[in-house]
Every structure is written in C-alpha cells, then in structure tokens.
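I am attaching a structure below and will ask some questions about it afterwards.
Removed: one protein chain of the complex. Kept in place: all other protein chains.
Each chain carries a letter (A, B and C) given by its place in the written order, and its residues are counted from 1.
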Amino acid sequence: MAQWTERRPSEEFYRVLDPDGKPVNDVPDVDESTLRRMYRTMVESRLFDEKTLAMQRRGEVSIIARTTGEEAVSCGSAAALEAGDWCFPSYRQTPAALYWGADKARAVAALMGTEPETIDEHLPLEGEPEVNFTPVYVPLAVNVTNAVGTAMTDRFRGTDGVSLSYIGDGSTSQGDFHEALNFAGVFEAPAVTVCQNNQWAISVPSHRQTAAETIAQKAEAHGVPHERVDGNDVLAVYEASREAVDRARRGEGPSFIEAVTYRMVEHNTADEESVYRNETEEEYWEDKDPIDRFEAYLLSEGVLAVDDLEEIREEIREEIQEAVDRAREVPVSDPEEMFEHHLHESTWKRDHQRAELQAERRGENPFTDFTGEGLQ
Amino acid sequence: MAQWTERRPSEEFYRVLDPDGKPVNDVPDVDESTLRRMYRTMVESRLFDEKTLAMQRRGEVSIIARTTGEEAVSCGSAAALEAGDWCFPSYRQTPAALYWGADKARAVAALMGTEPETIDEHLPLEGEPEVNFTPVYVPLAVNVTNAVGTAMTDRFRGTDGVSLSYIGDGSTSQGDFHEALNFAGVFEAPAVTVCQNNQWAISVPSHRQTAAETIAQKAEAHGVPHERVDGNDVLAVYEASREAVDRARRGEGPSFIEAVTYRMVEHNTADEESVYRNETEEEYWEDKDPIDRFEAYLLSEGVLAVDDLEEIREEIREEIQEAVDRAREVPVSDPEEMFEHHLHESTWKRDHQRAELQAERRGENPFTDFTGEGLQ
Amino acid sequence: MSSQVDATADEATEEMNVVTAVKETLRQEMHRDEHVRLLGYDIGPIGGVFRATEGLLEEFGEERVVDTPLSENGILGTAVGMAMRGDRVVPEIQFTGFFYPAFGQFMYTLVKMYERSGGNLEVPMTVRMPYSGGIKSSEYHSESTETYLVHTPGCRVVVPSTPYETKGLLAASIRNDDPVFFLEPKKIYRGSTEPVPDEEYTLPLDEARYVRRGEDITVYCWGAMVRHAETAADNVDADVEIVDLRTLSPLDVETILESVKKTGRAVVLHEARRTLGLGAEISALINEYALDHLHAPIKRATGYDVHFPGHQIEDDYLPDAQRAQYAIEAVMEYEF
Partner (left out) sequence: MSSQVDATADEATEEMNVVTAVKETLRQEMHRDEHVRLLGYDIGPIGGVFRATEGLLEEFGEERVVDTPLSENGILGTAVGMAMRGDRVVPEIQFTGFFYPAFGQFMYTLVKMYERSGGNLEVPMTVRMPYSGGIKSSEYHSESTETYLVHTPGCRVVVPSTPYETKGLLAASIRNDDPVFFLEPKKIYRGSTEPVPDEEYTLPLDEARYVRRGEDITVYCWGAMVRHAETAADNVDADVEIVDLRTLSPLDVETILESVKKTGRAVVLHEARRTLGLGAEISALINEYALDHLHAPIKRATGYDVHFPGHQIEDDYLPDAQRAQYAIEAVMEYEF
C-alpha cells in the first residue's frame, strides 16, 4: 500500500515556461492583452482568496476553499473558451469565473450564505454572460457528466459550442467521472475535462487515490485523447486547452487534460494541513508558484513593467473592497426563499408550509390548522 | 457516432489454440484429468442451457440467460482457482459453478423461482464447497466491488486467498467497475476481474459501449495489469487466469482480463436478437465455437477419443435429467419465506405482517387488528 | 379539486393499450417539438425491452433517439446537461429497480439544479421507468420505488392507470418544465385496451381523479392497483369512492381531504412496502387535517416490509382485489 510519505509527481508533462519563467518550448501565440488579462485574473483570484479568508476569520463567511497556488489551471483553460461556450466549475475554479468577468460581489454574497434569489434581486447580473457558467458544484464529479450532456446536445444539434468542466484529482476516483468520459468518447462530444491535480484530496495524497502513474492515463479507459501539462504554467495549460477546445469545436470529440499543480494551502478553512503533510513538500512547491512564474515571463518579455505590478494589485484590491462593500449591503436572505424554485408552480403543501413559516415568524402558532383550509 | 453496423473485435489477443484447435502458442502445462474436467464442464453448461431452455418454453422456469458460446471464459478462469478462494459470478457464468461441482438441482430450482430457504431445506448443500461461490448477482458490476472487498481483507490479514469476479462488456460502462478496480489497484488487492466480452449488452454492441479500442485497456486507468485473450480458447483463458491468480496469491496485486467471446444466442429468453444483428456476424462466430475447438485439440492430443464424446454427453444428460427431477420435487416455496433473513432478530412489524399474511392465506381478514395487540 | 376527463364520443380514437399509448405519445411529442430527445440503453433498434420506443429510431434518427452505454447514472447525468441546454429530454431507465446507481445524479443535479441556480437553469425532463410488479420477472424487475422519489423535493412523480390517462399524463409531463418521473405499471402495459383520442391532449399533473364516487369509504390508489380497487368495490357491501392519485408528487391534498371528509373512512392500496410507503403520508395528512371526520382507523393494504420476493410467491406479496376487499371490510365494520 502507498504510504503518506512524500512523493512528488513526475515531471513528464508539457511545459512552456520553466519555474523561473523561461520558455523551454514554443510560446503559444497569444496577444498581449490576453496575456495581461490572464495575469490579472490570477492575481485577482489570489487577492480574492486573501480577502475572503480574512472575512472568514472574522466570521463573516462560513467556510472557504482557496485556489491559492492553483490559479493557472482554470485561468489558462477558461481562457481557451469562446463566447457561447459552457463552463462547469467545482469550488476551486475562481479564476475561470473571474477571467470571464464574474461579479465578485455576487461571489462574496454567495460565500456569506445568501440565497441565490436574494443575490439576483440585489446584485442582478448585468447583461448576458459571454460564457455560460453553471453554479459552483459542491458534490464532486457530477458536473463532468452534466457537461458531457450539454456537449452531446451541441453535437446532436450540429452547433459548435464547447463544454468545459473541472474535476479534482481525488474526484477522479468517483464512478461519475468514468461514466461521463465514456459517454463523451462514444458520442464524440465536444467536452473538455480538466483535472486540477493539486496532489491532495483533503488529507489523502494523489498517489493513494490511484495506482495509475498519471491521472491523464485514466482517459485511456474511454478512448479519449489526453494530455498532461504543468498546471503551474498558465501558457502550457492554455495551449493544451486551446487545442482541445478547437478540436472539440471542429467536431473531433472530447479531450482530457491533467494539469499538475499543488494546493499550497489548507483544503478549506475547517482543515489543518500540517497534520498530514510536511514542510519540505510545501517548500518544494513554493518555488513553483504560478503567478511568480508568469510574472517573471511577462516582465522579461516587456509585457509588464515592474512598476505595473503594484499598481495592478492596488487596482484589484480596490475592486475587491468595493465588491465586498456591495455584498455587505445585500440584506440577509428572506427565510421564505427556501420555498423558491422547487417546482414551477406552487403546490398545496408549499402554500401551507410557507404559511406555517410566516406564522412562526410573526410569533404565532403555525400548527392550528386542523382542517386543511389554511391558518386563520 | 458508432453505428450498429457490424464490426468484428480485433484479434490482437493471446491465443493458444486456433479456431481449428491447433496450437499456435505454447500449450500450458495442465494435467489430463484437468483437461477432461474443463471439457466436461463446458459441455455440461451447454447441455444445461439446452435443458433449461426447453423448460422455459414449457413455462416451467421464468426467464433464462444462456451462456452458449461463452463457456470457455468462466470455465478456464475458474479452473485457475484453488480451494478456499472466492468467486463472484453474474448470471452468465454457469461453467464456473459447474467446474467446482455446483449442484445442478439447486440451480434448476433457483431458475424455477424457488426461495433460497426452500432450496436449502430440500436440496441441502453437501459438505463445505471448495471454492466460495456467492449467489448470482443480477444487478450489474456491483459484484466486482464486493470481490475487491473480500480481496482487501485477505490482503490486510496477510492470508493468501484470491477473489475472482466476472463482468460483461456492457457492464464496464458502470461506475462501480472503475471504483472497484481503482480500490484494487491502490490496495494491491488479490482480486482478478474477468470481462466476458461477448460483443453485446442486450441490443447494444460492444463498440457502442466505449470508444476505447479494447476493454482490457480500461484497466490502464487504475494501474492494474491487464491481458486480452481469445475467450473462445479455454487454454488461453486458463493460462492468463492462472498467471493472474498466482500473482495475486503471491501478494503482487490485482489483474484484469478481457476475454473476447460471442453471445451466440439471444440475451435472454425475453429477447429477439434477430432485430438488431445479422446472420453474417452470427456465422462468423459459429466457426469459433469454444467447445468444438477444445474438442478438436483434445482428440488430436489423444486426451479424448471420438467414442468418448457421445458417452460423455449421454452421462451429462442423465445427470441433468436427474437434477431436474430432484428440483421438480422441491415444493413451491412457502410464502412466509419472504419474511426470512432480513434482520437477525424478529421485529414487531415483521411479526404483525407475517400474521397478516397467515390470516389472508387462511381466508381470514388480516386487517382486524386495531390495537396493535395482534390478530385475534 | 379534481376532475374526471373523458374522451368525448365524436373524437377520432384508436384502441390502445398502455405501452402503445406511451409510444404514440412519444411520437406525437417528438413531432410537435424538435427539442424532445429520448435517451437510454436498448431504446434504439429493439425499441426498449418493452418495445415502448419501437420504430422511433427509424423515424427520428439517432440524434433524437439516443441509444447509450450501460450506465443509469450516465444517462441521468447527461440528460440533465441536455435539459440545461434546452432539450426536453425523455430518458428511460430500464426498470425502477435499476434506478439506484443513478441516485447521485438524481439528488445532486436533477432535482437540484433549478433551485441551486435560483431558477436560472431549468431541467425539463421526463424520466420514464417501467414500474411495479405482477409480471413474474426476476429480482429488481418488480419494485415500486416511489418513496425515494416522493420524499425528494424538486421533481414530480406521475403514475398512469389506463391507456387514456397514459397519453394525457405523458404529454403533460414532457411539456412540463420540471423534472418528472413517469412510472409505467408493467402489469397493465398490455393487459387491456381502450379508445384513445388521436388528438393531442394533456391531463393536469396535480389533480387526482375520481374513478368512482361513493359515500361510505375512500380507497386511495394508483397505477395497476386501480383495477383491484374497482373489483373490490364491486364485491363489498358498501358504497366505495375510488381516488386514483395519478400524481404522487405533488399530492392533490385537496382531493384527498375532500373525499375522506365526506366518507369518514379510508384505505390506501399500494404495492410498495408499507413502512414509509406513500400510504403513511396519506394517513398522516388525514390525521392532521380531517381527524374529526374519521369514523375508523385508516388501513394500509400494501406490500410487506421485505425485499420483493421471487416470482413463485410474488402473488402473496402483491396486494390484489381480495386484500383491498379485506381492508375495506375491516374499516367498514369498525365501531369506536
């Protein structure tokens, strides 16, 4: 049996930039504004994590799971999408949403436990989103199957949309993942699945999740083309994703990408990672920070200047503060919203139970209906 | 998308005997009595199918699923087991059970819909079975996970038992299959999983189940060693299974075997295979009958003489007839047996509901207990 | 409120059984709306193990009649994605007893996406499942699993009891914007026929149906049990009212209460196990809202709390007209 003892993932993967930001392979053709947008997104995600962590410590939000150290994965892959595509995130893909201009105030409000109806009312979405984002999925792996479903419809309709979904390394142990990839393979669905392999599933290390050498090779089971990339290299992720997305759009079927990265922090704020992993491992990965790497590259290419860096951060911090302020102004959800959006029409039971809740909140006895004709 | 149009599975697999029974590879070292036992088992299974099909046509048994044409797979693999091992069949592995001396009368009684308690009472098992057979699993793929569980316990205890389970090609699309193989890989469980790839899952052809070239490669996803064999060649199946079982017994972990065979008949007696497949395909496979092939080999080697053949068949027919006669003597199950073996102790509800059933069968009203103190 | 809908005499009709009504309704809906897409294994060339989709592959092609790999969870999970993309998906699960592997997608996405997204993503879907017992098949082919569905918010559960009802309820289910489980009682797939209008029509998805009116006692039932209730009603010395629930979720509580307030006595007849079978909920509702109308305890004539038994003794498990009659008589004879 595999032990908890440290083990580093193989570096047999595709890489554009080495950890110091030096190109070791052909750099993909990305225009400067996109490069800046990627960089900004990753920083934004990192600072957003910092801010919400502080809020969590003050008790303003309940539990949060940070993306810190893993920003390149969903930033680089989501950047390969185009307007009209679909994206199915799990809880560690803040950069994907931010890349496509997600309203941070809505995200903060969601972390504060606000019901979606209240958010929609007080922080309405502005305009149509370019990329269709589903709500964040809490149950693991099931988003991949849904994404294959949207992709199948695109395939059957002959339209050219692409569906992108994310899964953690641990979650590839779930049957759902395999069922989804199998459907994708059989129907040649335009579905791109990205595994954000951050080496841990809470306390269980990636090498105890599977005896397979790589997560990428899991796609062999389904005849789905796969690629393994350095997940801390946003350009490598982008390039592999771009290829996969283009292939899907051309009707050439699904792809699976393993992006090798590292959860630099706790699983979530209820976790204590020092209990199960050691500092040498953490230090090994600190040197591979995806933001530092990309920053070094952009500086060396002159896409960014040293002076820009703090300016960008300052601007983002302000945006985040403004978003938090807006989120704080959203009132606490109306308890009656728990009855919303179960069926499209109301029902006898819903009406009666809602009336019970209303009575209770008025300080009246909700149980005095003995005829079914409703509370008097 | 893959079509229903005919497609033949690749013949890139391990084979000992060609379809005419001529060795094309080293013949494994198997003693003559074992060779004869294998041959006899396959014939027995075929004749058992014929008999129960006739009974089904007369309405004596409800629905049956024949193993016709696929006998080599479970015969050759079960022959690799040893006393004390565990075997987890699905519904198309009659030969595995027959190889280990299953009581055919009990099997017939089960097909007649007799409750297991009635069978145990009227056709008790004689002695301890050499290999532990579970009941036949009707729900697909779940047996594989259970088998990995027994194997894990053997591994944890440091004992040397092996667990063998079977799965159809269609059933490898179920998440259970992957979850099970993943556990087997991680825990290096002494679990051998055999896929009886008979090219069809009811009406769905194997090449529409997956985009993978072979079922064998599905094990790549889990770092589990795999082998693809000619499933109509009992010696090839035996050899691959023997290696896998020995490896497992030595503590070297799990294996997966794809045995390529063909469902020569209907899925079950409720099916009409002519609706969805064609005669050329059926003819192609008729030439590959596993019994004919093995018979040719045994005759050429002098292990059997032509005169033996009809004698063996006659002997088996008599045994089967005797088994059917014994099964027919088993009385119809007592309806009260439906209450048996849910929990180890009785419960209030069980006692009351059993009393209701008893009353109903006596022609009395079972609903007259209005106090909970039982029927008067 | 509830209503008896009848095929009026001057309409063009065709004599159909339940399984034909399923097939013809699917065909009609697929012609009506190009977004209707069928999904499931074995639904293509053989048209499903009960032939309910026979001929549809030829007629609509394999983009509309999608024969899938063997995975119930994969079927439900991809169907949810299709529905999110605007399809009206009609997945088939081969038997209710094979629904269990799909429980993850059921709970996490199918019944949840609409609520989770604050109403922004819809999942219009009709999951067809051959349901309940009586055909002497093997394990897992006979179960009545409605409790798992009815206890779960975010979906509807519908059970037709005649060919006419089948067409109207199935069309309504497909057109409905919620996920609907459409449970087809296998026992009555082919048993009998009745004239079914050629015209499109729908029946309401939240109204029970009075099969017959009576003054003395109410029998609540659905699916294949309705005809047993009718036989029992013919055989007892009481004026029996029969309510076919049709929609098990949401329940037509109004009709349930209306009937028992009039009759004062009630029996629930269902195939599912008794403990937390739907009879428990009906009994509890009556207790909460109509107790002082009640002249006798409510009896549940149901399956027993056991795994569905082998086919030799299946008839001893399943409620029938005799068991219904016993329950009616016991309740009628009860005096406080």
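Heads up, the rule we're going with is that a contact is a pair of C-beta atoms (placed from the backbone, for glycine too) under 8 Å apart; a residue touches a chain by one contact, two chains touch by 3 or more.
All values derive from a computational prediction rather than experimental measurement.
Engineer: Just to confirm, in the complete assembly, which displayed chains does the hidden chain contact?
Structural biologist: If we consider the entire complex, the absent chain touches A, B, C.
Engineer: Of C:141, C:187, C:209 or C:300, which residue touches the hidden chain?
Structural biologist: Result: among the candidates, C:300 touches the missing chain.
Engineer: With respect to the chain omitted from the figure, which of C:117, C:202 or C:275 is a touching residue?
Structural biologist: Answer from the full complex: C:275 touches the omitted chain.
Engineer: Using the definition of touch stated at the top, determine which of B:18, B:60 or B:340 touches the missing chain.
Structural biologist: Hidden-chain contact among the options goes to B:340.
Engineer: With the missing chain put back, which residues of subunit B would touch it? List them for me.
Structural biologist: For subunit B, the residues touching the absent chain are 86, 115-117, 119-120, 134-135, 137, 139, 142, 145-154, 156-157, 163, 175-176, 179-180, 182-183, 186-187, 340-345, 347-350, 352, 369-372.
Engineer: Considering the whole complex rather than only what is displayed, give the residues of subunit A touching the chain that is not shown.
Structural biologist: Within subunit A, the residues touching the omitted chain are 1, 4, 62-63, 112-115, 138-140, 170-171, 173-176, 201-204, 208-210, 270-272, 275-276, 332-335, 337-339, 342, 349-350, 353, 356-357, 360-361, 365-368, 370.
Engineer: On subunit C, where is the contact patch with the chain that was removed from view?
Structural biologist: Touch set of subunit C with respect to the missing chain: 100-101, 103-104, 106-108, 111-112, 115-116, 139-140, 147-148, 150-151, 153-154, 249, 251, 273, 275-281, 283-284, 286-289, 291-292, 294, 296-300, 305-307, 336.
Going forward, only the chains that are shown with their structure count from here on.
Engineer: Which chain's mean C-alpha position is the greatest distance from subunit A's?
Structural biologist: Between subunit A and every other chain, the largest centroid distance is to B.
Engineer: If you average the CA atoms of subunit A and of subunit B, how far apart do the two points sit, in angstrom?
Structural biologist: From the centre of subunit A to the centre of subunit B is 44 Å.
Engineer: Give me the residues of subunit C that touch two or more other chains.
Structural biologist: Answer for subunit C, listing residues that touch two or more other chains: 69, 71, 73-74, 101.
Engineer: Give the residues of subunit A that touch two or more other chains, as numbers and ranges in rising order.
Structural biologist: Touching at least two other chains: 175-176, 179, 182, 186-187.
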